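Down below is the structure, laid out as structure tokens.
Missing here is one protein chain; the remaining ones are kept as they sit in the complex.
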Amino acid sequence: MKTKKVKYLETALCCAAASMALSGCGSSADDGKIQIEIVQYKPEAANYFTTVEEEFNATHDNIHLKISSPNDAMTILKTRFIREDYPDIIGIGGDINYSYFVDAEILADVSDYAGLADINQGYLDIDEALKFVPVDGVYAVPYVANAAGILYNKDMFEEHHWEIPQTWDELIALCENIQSEGILPFYFGFKDTWTCLAPWNSMAVDLAPADTAKQVNRGETTFTDEYREVSEKYLEMLAYGPEDPFAYGYNDACTAFARGESAMYPIGSYAAPQILSVNPDLNLDSFVMPANDSADGNTLNSGIDLQFCVTASCENKEAVYEVLDFLYEDENIQKYIDAQTAIPCKKGDFKLPSILDGMTEYITSGNMTDYQDHYYPSEMAVDAQIQTFLLQRDVDAFLQKFDTDWLRYNRDIIRLVQEYEKQHGNAD
Amino acid sequence: MTNIKSNKSALVVLILGLSTIVFPLYLTIVIAFKQPSEMTNSIDGILSLPKVWSLDNFREAMEITNFWHSLGNSLLITLLTVGLSILLHSLMGYALGRNKAHSKFYSFVYLFIVSGMFVPFAILMMPLAKQTAEMGLANWFGVVLLYMVFYMPMNVLLYSGYLVNIPMALEEAAKVDGASTWRTYWKIIFPIMRPMHATVAVLTALAVWNDVMTPLVIMAGSDQNTLPLAQLNFQSQFGTNYNLAFASYLLSLIPILIFYIICQKQILNGVVNGAVK
Partner (left out) sequence: MKNERKRTFLLITIPILALFICFNTIPLIRGVIYSFTNFKGFGKYNWVGFRNYIDLFSDARVGRSYWFTFKLAVVTTVVVNVISLLLALALNSKIRAKSFFRGAYFLPNILGSLVVGYIFNYFFTYILPAVADMIGIDSLRTSILSNPDAAWIGIMIVCAWQAIAMNTIIYISGLQTVPEDVYEAGGLDGATGWKQFKYLTFPLIIPFFSINMVLCVKNFLMVFDQIMALTKGGPAQSTESISYLIYNNGMSGGQFGFQSANAVVFFIVIVVVSVAQMKFSGKKEEQL
């Protein structure tokens, strides 16, 4: 009895081990080439990066490039950091993680990289602003940006002769108009809490200072003062969405909007591929969220979606710059923006995706402001707080909690800022 | 024996319960065959059959996950973990189960190990990522070792629980014949625990087969994928291809289902009934 069982087991184990030996580990035969490794956090762009990797290796004899686009890259990156196993280049977003990494001195100063001259100053400024306290040096090279506002069904708009609204009042009037024709103005997917941030961000850039979070950290203002109008307008907007927006997720909302169940969907340009996968024939366009009462007060909500940072432990800066040069070649960037409906951070004559048509004016004139949530620590769960607020509709309670929670979750950052202010404050 | 009437009502209950399984399974299968453009939010839309029954989704899913390679890794890790668990955890369960009632030391070790079940993985993750890397175990073997430790509490609990129902008399009889404890264990106790081996095999295999976090953290950057890791490719924050994902999950369900069917025969044809008498 026993022998038979053990034998089975042995056979199974041997087979498995053999299959592993055959399939496993073929990596890194050292052939004198410099190995450069990139880990980038956008798995949806994996195909693009595989192509780039192949093309680069085919044309370069001295460097071997490896790009991985894992899912849950942040976990992988953090795990590797703790092991002190740093990739040479990391591709991350321009959000609070970047701020943390700069603060943790994980990233290298790349101000000597020649390619920086070709990058749009606006995006370099965004990265500068994301540092908790001013630090000398440039720690990231912006690659592409995304934008959030309102996506709309162009055919539907043309059919009913609806105009693109320029101010908040026009938007509300438009919604009334749409509703009166028996069509749902907005779709929301608030079951996925992060989607609550999309309208929030695009309204906040119109109504609150771009550096609200930093002002609060310096103790100059409060969110209660700055975010009241945003909160109130958000509630107003809710009336034009589905009856129970908290029942639907991002995916439901994309599907519903793609199938013409609503005229507009307040979300970012990143949603376009998902929407078009459901309905490839949809005539999709976008416009800037007109949250301000005057058209001039509106600005496009746009932030860095992907940027490349060199890690401090990287030894081959020259080779890394060569890789970056290749990545930032115009035709590669064009390929990326075509595949991912993105906005290039590099200066130059790029063909923007058609779904951004309604935003082009703001993009070319540089009238763009970074996402407010790029300053929010993720553990504070502002997205969930907004969802709670939209469910409970209590502006005062929401804003008060925002302020108290902010102090609690940003305690260490605020201390950092205040120490810096103390040292440098007199110099101003 | 139980009478015929209760058997009939058992059958009715089972069939009713079955509907809660058939329905989700039906959805999984039709979605796996549909195209993204066939996805709707309406009920008749989701229930409808796909327009074309084509295996393209499965083919594409296999390509994206590098199916055979990932399957090989998953099989290796799962089978090795299950095999080692049956050998080592049953021994540990035996040592602890037979002694915990009368020895303070073993009773402490038992509680010590079983309480390991409740350590939230998140707190271990960072330290383990570091430790395995330092020990050169940031690979599939390290993952197997960790599984041996993670599932030890549950399996020890199961084995020593099972031993309660196995009378000491059996071992004493063997001892009279002059067999050592070690020999007695392999000759008598180990085979008798066969239903529990099968239970442990199923539970452990299932947990290992579906686990994402351990290989994600430990094998990060090693170019090696298990099936669940590869399946992460189908979902990202801004878009999920449910059709391909469902096809892939159906594929990865087959090996474990076969494994379960083999094991469950062992659970049921337990030898205890005959042996205990």
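Order of writing sets the labels: A and B. Residues in every chain begin at 1.
Definition applied: a residue touches a chain if its C-beta (ideal position, glycine included) is under 8 Å from a C-beta of that chain, and two chains touch if they have at least 3 such contacts.
The shown structure was predicted, so the numbers you read here are calculated from the model rather than taken from an experiment.
The chain that is not drawn here is touched, among residues A:78, A:154 or A:228, by A:78.
The chain not shown here touches chain A at positions 74-75, 78, 81-82, 96, 100-101, 103-106, 190-193, 243-244, 246-249, 252, 377-379, 381, 384-385, 387-388, 391-392, 408-409, 412.
Take chain B: the residues that touch the chain left off the picture are 1-3, 6-7, 10-11, 13-14, 17-18, 20-22, 24-25, 27-28, 31, 41-43, 46, 88, 91-92, 94-96, 98-99, 106, 109, 111, 113-128, 130-131, 145-146, 148-150, 152, 154, 157-158, 161-162, 164-165, 175, 180-182, 195-196, 198-199, 202-203, 206, 209-210, 228, 231, 234-235, 240, 242, 245-246, 249, 252-253, 256-257, 260-261, 264-265, 267-268, 270, 272-273, 276-277.
The rule is short, and it goes like this: only the chains that are shown with their structure count from here on.
Between the Cα centres of chain A and chain B there is a gap of 37 Å. Against chain B, in their complex, chain A makes its touches with residues 1-2, 5, 9, 12-13, 16-17, 19-20, 22-25, 27, 39, 42-44, 46, 68, 70-72, 75-76, 78-80, 82-83, 85, 87, 194, 251-252, 255-256, 259, 261, 270-271, 273-274, 277-280. Those residues of chain B that touch chain A in the shared complex are 36-37, 39-41, 68-69, 72-73, 75-76, 79-80, 83, 86, 125-126, 129-130, 133, 138, 140, 186-187, 190-191, 194, 197, 216-217, 220-221, 223-224, 232-233, 235-242, 271.
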